[in-house]
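With one protein chain removed, the remaining protein chains of the complex are shown where they sit.
Let's turn to chain A:
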Amino acid sequence: MTLYTAVTDDDRQAMLDAIGVASVDELFETIPAALRMAERLDLPEGMAEQDVYNHLRDLASKNTSAEDEITFLGAGMYDHYIPSIIDMLLGRSEFLTPYTPYQPEISQGGLQVMFEYQTAMSELTGLPVSNASVYEGPSAVGAAGYLAKLTNGRTRFLVSRGMHPHSRATLETLSVGYGTTVEEIPLANGVTDLDALHTMLGDDVAAVFIQQPNFLGAIEDVAAFSDAAHAHGALAIASADPLTLGVLEAPGNQGVDVCVGEGQTLGNRLDFGGPSFGFFCATEAHLRKMPGRIAGETKDVDGRRGFVLTLQTREQHIRREKATSNICTSQALNALAGVVYLSWLGRKGLVELGELMLQRTHYARETLTGIAGVEALHDQPVVREFALRIPGVDVASVVSRCQDAGVNPGFALGRAYDEFSDGLLVAITEQRSKADIDKLAAVLEEAIDAERSGAPAAGVTA
């Protein structure tokens, strides 16, 4: 058993004497006897540190990680390279172990990080205000919905079917509480159908939601979407992949009121889905309805520059039932990774990385659609991900065959879209070279042939 306590038998006796009780049990006498556990918890015995390490390593070895295969799997989280300075900085006690910065005099590091993070996210999204993070992408979409409801009191949300299925599902779950309804705007040739949006819009619509690039990888016409929303007094809310915003126009420059998104692509690990962070940026008009912490700049009594949590009268610890959100702990350490990553990429690097993804994605799309029996699911411009169709085969089975050959070809769209049951979503990062893409093409072609000929698959034994 490993313990992190320090009380020796002598300590315990001295402490009990000071308290004036005879035993530790006496300290628990306010708990009625019937509610005190007679039995020990039914949990395994504790272990030495090295044994815990070995156990956790054994569990890790039962997973196929992005280091174990050449992976083209994305669909919301992506295998980007994480610079070594992030591991070093996030491992520092001074960032890893403090609580939320309630005492600004001894939290200037964390507060300044929040302020810099907000600045970076404002720059990326083209929106003047940012909070210091929310949980992650889909719940950020849900939080944006709540802001819309609080802002205009309307109750209909129109959501593009091109939004991440988890974002749509989360918004639906939360809408039950907010008292709003969610309707889906259909897709046409891979992008949100603006004609359909126009017919669905009305003056009872609180907000319209779109994703950039959308789940199928396609670039959306965000400006046209914003105009349509605003024509009916609805808020235009975009969820964006921040790493594409070096090459794609900022949503804030395309008229959106709120831009949120998943921050994993900014220096955060895959971690089987979390922790990462969600970002939340808006126009100045929405500052007072924003959820979560916001750091602001100020001067101390001696005139030194400093940073504090500000606009706290929005928050739960002050406003209680009238708060703009219930969020308390968010994702400060992950947001730190985000701003360090953006500083490391830098002004030119963000654009260069975007260009590299764009070129390789184009090459991959051309190469894979050159395989017999593989076609593009849509022909929209894409940045880092694209959708294919492989008609007439079981795509999940093709994926599994490719994985047996050491290549994960992507996300079988049938897992989330009934209408694309023959679809495959392929993601590119700077970690996937031309050689990797060529290997994918060869493996995919072989897997499709094997699937068509009914050859037995090795598969995995779970």
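The rule is simple: contacts are C-beta pairs under 8 Å (C-beta built on N, C-alpha and C of every residue); 3 or more make two chains touch, one makes a residue touch a chain; residues count from 1.
Please note the rule applied: contacts and distances are computed from a predicted model.
Trainee: Given that one chain of this complex has been left out, which of "NADH-quinone oxidoreductase subunit I", "Spermidine/putrescine ABC transporter ATP-binding subunit", "glycine dehydrogenase (aminomethyl-transferring)" or "Phenylacetate-CoA oxygenase subunit PaaJ" is its protein name according to UniProt?
Mentor: Matching "NADH-quinone oxidoreductase subunit I", "Spermidine/putrescine ABC transporter ATP-binding subunit", "glycine dehydrogenase (aminomethyl-transferring)" or "Phenylacetate-CoA oxygenase subunit PaaJ" to the record, the invisible chain is "glycine dehydrogenase (aminomethyl-transferring)".
Trainee: For the chain left out of this view, which of A:Ala148, A:Cys259 or A:Leu309 touches it?
Mentor: Candidates A:Ala148, A:Cys259 or A:Leu309; residue touching the omitted chain: A:Leu309.
Trainee: Tell me which residue among A:Ile70, A:Val258, A:Leu350 or A:Leu388 touches the hidden chain in the full complex.
Mentor: A:Leu350
Trainee: Among A:Asp204, A:Asp271 or A:Glu419, which one touches the chain that has been omitted from the display?
Mentor: The single option touching the absent chain is A:Asp271.
Trainee: Per the definition of touch given earlier, which of A:Leu158, A:Val340 or A:Val407 contacts the omitted chain?
Mentor: A:Val340
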